[in-house]
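The complex is shown incomplete by one protein chain, all other protein chains being positioned as in the whole.
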Amino acid sequence: MRVNGAVESLDVQPWVSLLDALRDRLGVTGPKKGCDQGACGACTVLADGVRINACLALAVQYDGREITTVEGLASGEELHPLQAAFIRHDGLQCGYCTPGQLCSAVAMLAEHRAGMPSAVTERSGELTEAEIRERMSGNLCRCGAYNGIVDAIRDVAAQEAR
Amino acid sequence: MTTKYAETEQRQAAVKHVGRPVDRVDGRAKTTGEARYAAEHRHPGMAHAALVHATVARGRIESLDTEAARAVPGVIEVLTHENAPPMKPAPKRSLLNLSSLASGTTVSYLGTDEVHWNGQPVAVVVAETPEAARHAATLVRVTYRELPAVVDFAAEEPNAVQQKGSMIQPAGGDKGDAAVALAAAPVSVDLRFTTPPHHHNAIEPHATVAVWDGDHLTVHESTQHIAWLRRHLALRFGIPERAIRVLSPYVGGGFGGKYAVWAGTLLAVLAARATARPVRLALTREAVHRTVGARTPTVQRVALGADAGGDLTALIHTSVAMTSRIGGMPEGVVSPSRHLYDAATIHLRQRLVRLDLLANTSMRAPGDSVGSFALESAMDELACELGMDPVELRMRNEPARNPMDGKPFSHRMLREAYEVGAERFGWRERDPGAGSMRDGRWLVGMGVATAYHPSMVMPAAVTVRMDAGGEVVVRCALQEIGVGAATVQAQIAADELGVPLEAVRVEIGDSELPEGPGAGGSAQTASGAEGVLAACRKLKESALALARRSPDSPLRGRRLDDLEARDGGLHHGGDGETYAAILARAGRDHLEAGGRTGMLKFLARALNDRRRWVKAACGAHFCEVRVDQDTGEVRVSRWLGVFDIGRVINAKTAAAQLRGGIVMGIGMALSEASQVDPRTGRIMNPSLAEYHVPVHADVPPIDVQWLDVPDPTMPLGLLGIGEVGITGVAAAVANAVRHATGKRVADLPITLDKLL
């Protein structure tokens, strides 16, 4: 498995989740465990660029795949535009859901670019605020930083569009 | 921000940090995954624990079969009441030692065969891997001799008993004869409200990593109160406080759920001692629901009488809430009715039922959040009865002094909040007729309600150190639960010392630091601020004393009160000196100052303060909802909250706190409820899939404003903002739903089945 670009060789039992393999075996603790049931999104990581809930993935199923966690978003010291935007728009409070929100947002923008619809998609294909909210609804934030998160994503989407 | 605020910002922006929308100092750590939370600390040889929960509400354990669990490869130990080392009993509650309130329950976990609630931990499995521990926990077989249990809150209502009040927390009160006045009132409403139990559901489940080194204990914990936790562990494990180190630099949300000490923490420490291994116990989401208390359910009656002009002649607010036989905090449910309206007569009572359920605990704005739902819904209904605008009704009854006892308010700008809010929200465009506003298939409604939350200050010990290079370190064991604890104290210290914000580092989250207040009661920022201000002042005094020793110093002969701290030093007009220069001349490499408030001094001051003033943050919520004409689905489409919260330290984090309260209030209004099976006392939705906290799609853009007028009695004039945001929210939603549909929903949450 490649994790954030580095090859990680890992011998885990088949009942170990991808999330626990990352957090407990590899010490990659950016992905968070909020529910372990696919109900909060805190564990969201990218598998070959696709967002998934690492808590419901068995590590063995991801043998040979490229996993990106929040630790892999920045380029060295330079934050990913979404990371910087989250700070600027205060799209976080306690920070626990933040890594999942960020990974989710990265993939969400890619999904939208690729033309994937959502439950509220209108024909225009514009990334409206309603679109962002629906597409990000798999990531709970109990602190209620939703407005800041949406503002951060809109900001970055607008930068990309320019 | 209001105009007033913007001007303030412009004027001060050049030199001051307080009030500005400063980015969080830990933003980078939190957005890169660098921030480590309790469960993410690893120690050599660390084992993993999992809980086994009781499946009956009350009884005695008859038999325990741990054989299958022990046979799971990797299992180190299965601890039960038959083999666990003893813990000392929970301390008796005392207001002279507030840390005695830290006991979540009074149960001696694994010290008894008694079961007190459905879900109580009855065994702990310790294993080499978390997977083995969790699997083995499912294999522990327990049989019980069941005893009769009282678990049905609704059914117990007739057996409720009068709550005993205290000076700090009165449980009732009368002004005149409200019953007589109500009967005589030309216009009246008399409503019954219910609210369900709510769970905090911080996204980070409670977690503990416990490491014993002889009789020395290190605990990585997700806690809202480091000092209480340390004191509590010392009591329960019979070791001195100084032998315990609690580390809690990042807390993944609290909301009251991490204020007390619950079973998981104690059992992790116990398991580590029993197995002589570092032990991690990270609760599952289910275990959080089963072992960490929730907000009490309530039944409330609010009856209001008014004359034809809308002046309140009677206000009756009574409540029934729960505590548990094994602990729990009586909630001040009717508290808002003590402060909000100038009614000629008032009757307030709080009653309690004691249940065989897990002890309740505080959750964001205990009392005020649920109490404001009832009172502010009733006010809206009265406005409907009177045919009066609900804002006007409120303003008509806005008191000049505290209604119950005539004490002055230290600060109260609710009238201004409503004025600003009504204008900004476009309240006057509201057609008052129920069901009169539509948008396609949606019925549109607009509602208002008042927010109110008392302000207080707790003792905080703070030290400030400045080195010759101008670096400042502020140290206090505060908790960062998302409020920006380090960020705001850095702003305060930077201004007070007159140094750049970048020069200040704030160390928090470690019991080795000077003792801080808990992150609760909306008091952490004000409490920390008081300590920071005092320590900074002492530090400046020390600097000035050093300077005055030198005949060359331009500060010679000056008093601190004549000086301005800016540009990295102390100045008087054009004369002044940097701290660096003062230190260099004195040959010192640093200065350090600090102090602490003793508990008795604190209590004496708090009581005196209480005798003189009523102080609180308040605000006006305006909301718009849409209700589907066919299905009754409710969506919140617009929100404005205008708050009177004294001085704001950080415009960014303050807005976040207020919005966060409103978001949690929207959950309370529309979807949140812990479902307790009335037959068994078991929580049946202990998951985030079935306990519905708001998701992105539920939350509209929330406009928050504040008046930014400092309170004269609070440190820096700040009133505390963590809780006021949630108060009144559920009522504002219910009132908007009433406007949209004509239906008064008095039972939370307002799910669509109540609107069909």
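Annotations
Per-chain residue numbering starts at 1, and chain names A and B are given in the order in which the chains are listed.
Note that in this section a residue touches a chain if its C-beta (ideal position, glycine included) is under 8 Å from a C-beta of that chain, and two chains touch if they have at least 3 such contacts.
Keep in mind that, in the parts below, contacts and distances are computed from a predicted model.
When the listed names "Cation acetate symporter", "Deoxyribose-phosphate aldolase", "Sugar ABC transporter permease" or "Xanthine dehydrogenase family protein subunit M" are checked against UniProt, the chain not shown comes out as "Xanthine dehydrogenase family protein subunit M". Taking every chain of the complex into account, the absent chain touches A, B. The hidden chain makes contact, of the residues A:4, A:29 or A:44, with A:44.
Within the whole complex, the absent chain has one touching residue among A:28, A:52 or A:67, and that is A:52. Taking the whole complex into account, chain A touches the unshown chain at residues 13-15, 17, 36-38, 41, 44, 50-53, 56-58, 60-61, 104, 107-108, 111, 114-122, 133-135, 137-139.
Residues of chain B that touch the chain left out of the display are 53, 55, 118, 131, 134-135, 138, 440-441, 630-633, 635, 670-671, 675, 677, 679-680, 682, 684-685, 687, 689-690, 692, 694-698, 751-753, 756.
Everything that follows uses one rule, which is that only the chains that are shown with their structure count from here on.
Looking at the complex, you find that chain B touches chain A at residues 23-24, 26-33, 35-37, 39-40, 42, 129-131, 135, 200-205, 250-255, 282, 284-285, 480-484, 652-653, 655-657, 659-664, 687-689, 693-697, 699, 701-702.
Per the touch definition, chain A reaches chain B in the complex via residues 13, 15-16, 20, 23-24, 27-40, 42, 69-71, 73-74, 79, 83, 86-88, 90, 92-99, 102, 129-130, 132-134, 136-150.
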